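Every protein chain of the complex appears in place save one, which is left out.
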Amino acid sequence: MRRYSSDWYWYYAINYTLVIIIIFPIYWTLISSFKKPSELITSEPTFYPHDLTLQYYDQIWNFDRLKRLQDTESEDSESSGVEIESKFRLDGEGVKRPFMNSAIVSAGTIILTIIVCTLGGYALTVLNTPLKNFFFLLVILPILIPGISLIIPLYKLLKDLGLTNTHLGLILIHTCGMLPLGIFMMRNAFNSIPSSLREVAMLEGSSELKIITSVMLPLAIPGLLTVMVFAMYVSWNDYIYAFIFINSPENTMLNISLMKIALGGSQFEMKWGSLTAGSIVSFLPIIIFYTFLQQYFVRGVTGSAVKE
Amino acid sequence: MKLLVKLFLISLTILPFTKATSAEELIIWSRGGWSDWMVEGFNKKMADEGKDIVAINNLIGHADFQVKFTAALAAGERVDVANIDLINVPYYAAIGALEDMTDFLKSQPYYDQLNGPMLALGSYDGTHFAAPNAADVSGYVYNKKLMPNPPKDWAEMTSMCEDFAARGQLMMAWPSKSYGGMIFTGMPVAWANGGSWVSKDGKTAELNHPKTVEWFKHYQNLINIGCVPENVDVWDWPDKQDGFLAGDIAMIGTGNFMINVVKDHTEKVDAGFTAFMGSDGSRNSAFIGGDLIAIPVTTGAKEAALEYIEYVLSEAGQIEVYTKNGGIPIRADLFEGNPYLTDDHMVFANASTVGDVPYTTVYQELMDPWQVANQRIFAGEDVQTVLDEQNAIMQKIIDAGH
Partner (left out) sequence: MSRLRKEQLVGLLMVSPALILLAVFFLYPLVNSFYMSFHKWPLFGKPKWVGLDNYIFMFQDERFWESLKFTFVYTLTVTPMLFVVAIGTALLCNAKAWGTTFFRSIYFLPVVMSFATASYVWLWLYSEMYGVIVYALEFFGFGGENKNLNVWKTGTSSMWAVNAMVTWKFSGIQMIILIAGLQAIRDDYYEASKLMGASRWQTIWNVTLPLLRPSIALALILSIAGSIQAYEQFVIMTRGGPSNSTKTLVMHTVDMGFDYFKLGPAASLGVIIMIILFILTVIQLRLFRKNY
């Protein structure tokens, strides 16, 4: 810390300036999601909501597709006595179901990604795998072509495999999309670990899997966590695959639902309130996940320092 | 980590696998939010009639609908009923993506009452492939707090514009950047003036039609007078809508959905509605947008699909569901005595009987020269030159075909 003491002021001045610049659009999104419509669109912008409202959050979280347009009618439809199977009723569920769907897909993607990328990265770095460089180049390929270019062949493939409209289909696609970054990151992480550590463990007779989990992975934690954050980011924020490959209301992903609410029922509508509130709703989980991983970032780094 | 694995395993067990039901399922893809009500009403009707049909609404929304629909068609995904943006229907009909419903439509007693331009858009070579479903009709909305009475013709509009400019106020704005917005709220003004976009058969580009040129010059003149934002050539839909809702712009082109939107903004806006008018005010017009309803060839339940369409076009569907949610019925016989059609709605309903919508199988591709024409003209370039140039591009696209 002493190293920086002479530039103490500069260090914090730069950081706090950046913080203000970077936070501002997010702050603006946040306060806008609490403003009443008349305060939302005005030529005298307010920098904090003078008249707090939770109407957009209420609308999103308890979003009732049948209630949106006809407030009075919903009671009649309850009392009409017609029982429609719960599966086909969409009212009152809000975005809870889409939220769960997105959580499942994200969790699946994270887990599958770290397994596949750790093994792959290890094999392509530490081990003497044949065709190493060729495989590595192959694995990089998915970032080189826009996803939308492959939509139609992918759709056909998923349909043949029976994976359209399923979470598993999305998980596999997202994991495949994570391969370049994941394997690259894991490769860098394993590369920086001295090979002597592995040799010692091998002399002790450990198996390759044992070496990975007990020796190598603890040292590669910053890389691993980064891969997890990215996997979460990629699957949680995905729009195009979730939009195209999911066809039933009960399997809809969060982003799709939020966009539908924000863009409203008609062609040109733009509901700033719902849009901002929706983005905060989709924003929070990933922030919590990141903050949760932060502590391990630090622990991982100090841990490796101790061992060395 | 273990926690994550556990969470994942738990969640897998509650994965919502599609339950097998005895009822025949009808898969509906739709764009407008009101479709939930339509499906709910249909299901109720089926239950009342003791029919074993259950409709499931897959609300896709307006954004990127045709991306999803195109991908689904190419992959052979089953869709029983699709509400398609009417503008794309000629293309889908031309490539044989939709089922023939000529007999069904012609046997309906209200066949003559269906909106003409919409019906025409759903047909190809004399065969009906799609029925009118939901109309989004365009017109002007004006703020009575800033403009007590709307202009009746272009001359009045120009003189009002001078007054506004003299007071340093904004009178009008339009979304030059949004090609969809401009064809929805700009082109009808030219139509009302006798102008044209493409010929009726969709074979000739007529962007440089003298009456269309007149309209562009008229709007360009409003910018020069100074009652329109100087940068209107790069304005988008939200720019002018926000400007109107904040009470800073007196009049904009919009659609019937605006009747609902302004209800949230009564503090600054006292809204009135009026139809687009030609230069002498003798004619009105509107863009008849919205959805046509069709049965894709990938359907698995054609009979049930027709049953649903019948419900959509019925009085129950059009009045109790669609009009009640702020829509304009697509049957002219349902205007009179319709309890949900307020005076504001009637402005749009009447305009829908004289409105238009272009017929072409390459609509989306034509949007490119159309957008360029709008942006360049409202940035101040010479109207005739730009329109001649872009018209030639449009003609080239039409000749190349789909």
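For clarity, chains are labelled A and B in written order, and residue numbers in each chain start from 1.
Going forward, a residue touches a chain if its C-beta (ideal position, glycine included) is under 8 Å from a C-beta of that chain, and two chains touch if they have at least 3 such contacts.
Predicted, not measured: the structure shown is a model, and the values here were computed from it.
J.: For the chain that was dropped from the view, give me its touching partners among the shown chains.
T.: A, B
J.: Where the complex has a chain not shown, which of B:Asp48, B:Asp163, B:Glu230 or B:Asp382 is the residue touching it?
T.: Candidates B:Asp48, B:Asp163, B:Glu230 or B:Asp382; residue touching the omitted chain: B:Glu230.
J.: Just name the one of B:Asn57, B:Ser178 or B:Thr299 that touches the chain not displayed here.
T.: B:Ser178
J.: Quick one: which of A:Pro98, A:Pro249 or A:Gly278 touches the chain that's been left out?
T.: Final answer for the missing-chain contact: A:Gly278.
J.: Which residues does chain A use to touch the chain missing from this display?
T.: Against the missing chain, chain A presents residues 1, 3-4, 11-12, 14-15, 18-19, 21-26, 28-29, 41-43, 45, 115-117, 119-120, 122-124, 127-130, 132, 135, 137-146, 148-150, 152-154, 156-157, 172-173, 175-176, 179, 181, 183-185, 187-189, 191-192, 208, 222-223, 226, 229-230, 233, 236-237, 239, 255, 258-259, 262, 270, 272, 275-276, 278-279, 282-283, 286-287, 290-291, 294, 297-298, 301, 305, 308.
J.: So that we can see where the missing chain sits, which residues of chain B does it touch?
T.: On the side of chain B, residues 64, 66-67, 70-71, 73-74, 91, 95-97, 177-179, 229-231, 233-236, 238-239, 242-243, 246, 248, 297, 362, 364-365, 367-368, 371-372, 375-376, 379, 402 touch the unshown chain.
Here is the rule we use: only the chains that are shown with their structure count from here on.
J.: CA centre of chain A versus CA centre of chain B: separation in Å?
T.: 34
J.: Can you list the chain A residues touching chain B in their complex?
T.: 37-38, 41-43, 65-66, 68-70, 73, 77, 80, 82-85, 87-88, 90, 100, 103-104, 107-108, 110-111, 151-152, 155-156, 159, 164-165, 167, 243-244, 247-251, 259-260, 263-270
J.: Along chain B, where are the residues that touch chain A in the complex?
T.: Against chain A, the touching part of chain B is residues 4-5, 7-8, 11-12, 15-16, 18-19, 21, 23, 27, 32-34, 36-37, 40, 43-44, 47-48, 54-59, 61-64, 67-68, 71-72, 74-77, 136, 178, 180-181, 184, 237-238, 241-242, 245-246, 248, 254-255, 257, 260-261, 264-265, 267-268, 289, 324-326.
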